[in-house]
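The complex appears here without one of its protein chains, the remainder shown in place.
Labels A and B are assigned to the chains in the order they are written; within every chain, residues are numbered from 1.
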Amino acid sequence: MSTVVDTTKDAKQSPDKAQPWKELGLKLEEYENIKEILGRRPTSAELAMYSVMWSEHCSYKSSKIYLRQFGEKVTPEMTKNLIVGMGENAGVVDIGEGWAVTFKVESHNHPSYIEPFQGAATGVGGIVRDILTMGARPIAVMDQLRFGAVAHPDTARVVHGVVSGISFYGNCLGLPNIGGETVFDKVYQGNPLVNALSVGALRHEDLKLAKATNPGDLVILFGARTGADGIGGVSVLASETFDADGPSRRPAVQVGDPFAEKVLIECCLELYAAQVVAGIQDLGGAGLSCATSELASNGQAGMRVQLKNVLLRDESLTPEEILMSESQERMMAIVPKESLKAFTAIVEKHEVEYSVLGEVIKEPRLYINWGDEEIVNVPPRSVAHDGPVYERPVLYPTWLDQLNRDSVINNNLRRATEASELSEQLVQIVSSPNQASKSWITDQYDHYVGGNTALAMPDDSGMVRVSEETGLGVAIATDANGRYCQLDPYQGAKLALAEAYRNVASSGAVPAAVTNCLNFGSPENPEVMWQFKQATAGLADGCLELGIPVTGGNVSFYNQTGDVAIHPTPVVGVLGVIDDVARRVPSGWQDQGNNIYLLGITRDELDGSVWSEVIHDHLGGKPPIVDLKGEKALAELLHGASLQGLVASAHDLSEGGLAQAVVESSLRFGMGARFWLNEILERDNVDLTAALFSESTGRVIVSVGREDDVKFFGLCEARGIPVLRIGVTDASEKLEIQDVATWNLIDLKQAHSSTIPELFG
Amino acid sequence: MPKIIVEVMPKADLLDPAGKAVANALQRKGHSEVTNVRIGKRIELHYENTPTEADLQAAEQIAADFLSNGVIEDVVNVSVEH
Partner (left out) sequence: MKIGVVTFPGTLDDRDAQRAVRLAGAEAVSLWHADTNLHNVDAVVLPGGFSFGDYLRCGAIAAQAPVMESIIDAANGGLPVLGICNGFQVLVESHLLPGGLIRNEHQHFICRDQKLIVENVDTAWTNGFKLGQEITIPLKNGEGGYIADTETLNRLEGEGLITFRYSEVNPNGSVNNIGGLKNKKGNVVGLMPHPEHAVEPGFGPDTAVAMRSGVDGLTFFTSVINQLVNA
């Protein structure tokens, strides 16, 4: 293959050559900036590198100024257990006993609309590699999915592809899927959200960072061969060089091979154990351009790379394409020369291919050669870290005033007057697609592999044991509510944080750290930027108040259907620590004759609720109040109670209110219960509709054994947590709510479990 | 590129769930003229030089012993591709 490469020599000699900076997504001032940095025009390859590394996806240029808050709004107390904070591949939290965990959530939204199966599969692959790169063994995955309207003909295509893709990749890696969420809403019709989370465990001393610091260390690319995956956009450069038939055959989609990644995981863990790797980076977005520049920049060093040493799947790739390729299942290691023999012995044992691309140098410069020709000569920092920082225009959306006035109460949205109607509404709600059982989806995921899963769906958080000796474990919950955020993005973000926090606390763990995936519309829309500004502030303020830090996360912009942005959908993940997973608390009751208590106050808060959506197809008003001080107190109570073994089950109240929670808790093990709501009506001054369906925060229902009643009640009183006894469990196989109805559990189960299979099975 | 093509199909009397799923989908799409679908594999063996008779015989053995599972599959074609 002959290639006419654009070298640095050419760049100096032809300063006025026209370059497709615009087609590659750069602005004129950015192009000019690159010329200033380099003192000449960039080569084709350099232009490609900057264009991808300075893209929104890689550089976070529109979000950086707001994300700073997560690092600024912190206290030393909050970050004392943080071993690695934001800015690395994933955050790392000390959980005690010499163990640490690393976790993060990421998006793969746009690829999942184009090719749902591969988009979702490679999304899982990418986040797992981020965890592996920190020196950890990945131990679990979760996913947060948002699809269009259930009735729309295109939704099934996306649902089937995404679920199969996650199932295919996650199961093949041997990672249990321990939870997540699935939501349907027409705002996601042309732009599904596929967020993937992974968590890994490591001993403190095994931590690895993505930096090249020692001149003379080798730069080694290993894993899958490099092909044409994901370079669609960059192929415009091919017309710059020689290929007449190049661009049309370059796919934009990445194709994943989970078997290759599983082998890579075992190989890497063995490399880490042998201590032959000084630094490591996984190749994701922007492939080699990103790995080389980031490793060098992070280490404040430089690199010399011979691009012809890259092992190719496709010999026709141009140097620019090789640099941009997003072929999956590849890692870049920094290996001290004296460890090379041991390194190669391990990769060869696992039959993983590798090639030495070059070495680390002292000078902070990245030199990339194609044979004898120099095609890249840049300061790595300028590529990886000093990208553009935008301060995009922000404009308050004036339509929000009207939307906020358009509340459930102001609209006089009709409430049921008869018990029979209330009963019907309850069944309608628990069987509505967003509230119905997702087991048709989650049964396609392995949740047993590893033998350490203590809690998984449908419980409130996913919980995994980390230490087999002591039972030390972690719990993770993720939550988001686009409807609340549309009404008030600041509060909405806080609400998502509160819910995930409450979920973790309900399962018996102590919340310790936060990750987030911020899914928003176009940053070029000032109203979307306003939403983003509000949401990040809400999340940062919320974290500060709860005393748990953001350890890392992801931003996904440009989520729109045509011109219409999605609802702002910040997904918040909270990780908690539990000293012994044997103490975990299930979300439903299994014993009869237990008392059921409602903790917290109920207000008439139906704006943005599931009730308003399902019964009235309405979105308006203001979302429920968030009281983070109250959430903290509640969490501490739950922790104290679970330490004493007082609580047999705990389930938090959120979407669908008390009605949803009691149905789920009863169906969890098929144990019935009898409830009375009159005390709620009296004490909190609300009507039956609000008692059943309001989505007030800071509430949990717990079941307590008779013998622990007094102690539990005492504990609540001592801590000032409002508590009401509202029910009792029984073996009736029925759920009874006084003055509303009695249902056979078998009928409720039918209603709750048949919706999703009927739609998509 | 010199090749020998091997084609493997699930045994005629055994259930082919993949083929069945595709057939159903075609019916739903309105293609009632397609009465059945069976899905197999096409495997390409690549060679430096044009495969000889000995190569072909070896390929037939490979196909029978490894590329197919005689319990559930039949080798329906082993031939040199020109």
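Assume a residue touches a chain if its C-beta (ideal position, glycine included) is under 8 Å from a C-beta of that chain, and two chains touch if they have at least 3 such contacts.
Please read these numbers as outputs of a predicted model, since none were measured by experiment.
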Completion exercise
Among listed residues A:His110, A:Lys186 or A:Lys262, the absent chain is touched only by A:Lys262
Fill in the blank from the handout: Given A:Asn33, A:Gln118 or A:Ser167, the residue that touches the chain left out of view is A:Ser167
Problem - For chain A, the residues touching the chain missing from this view - result: 164, 167-168, 171-174, 257-260, 262-263, 266, 350-351, 443-454, 465, 468, 581-582, 586, 590, 669
Practice task
Could you please point out the chain B residues that touch the chain left off the display?
Solution key: 10, 13-15, 17-18, 21, 66-67, 69, 71-72
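Just so it is clear, only the chains that are shown with their structure count from here on.
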Completion exercise
Separation of the C-alpha centres, chain A versus chain B, in whole Å, is 42
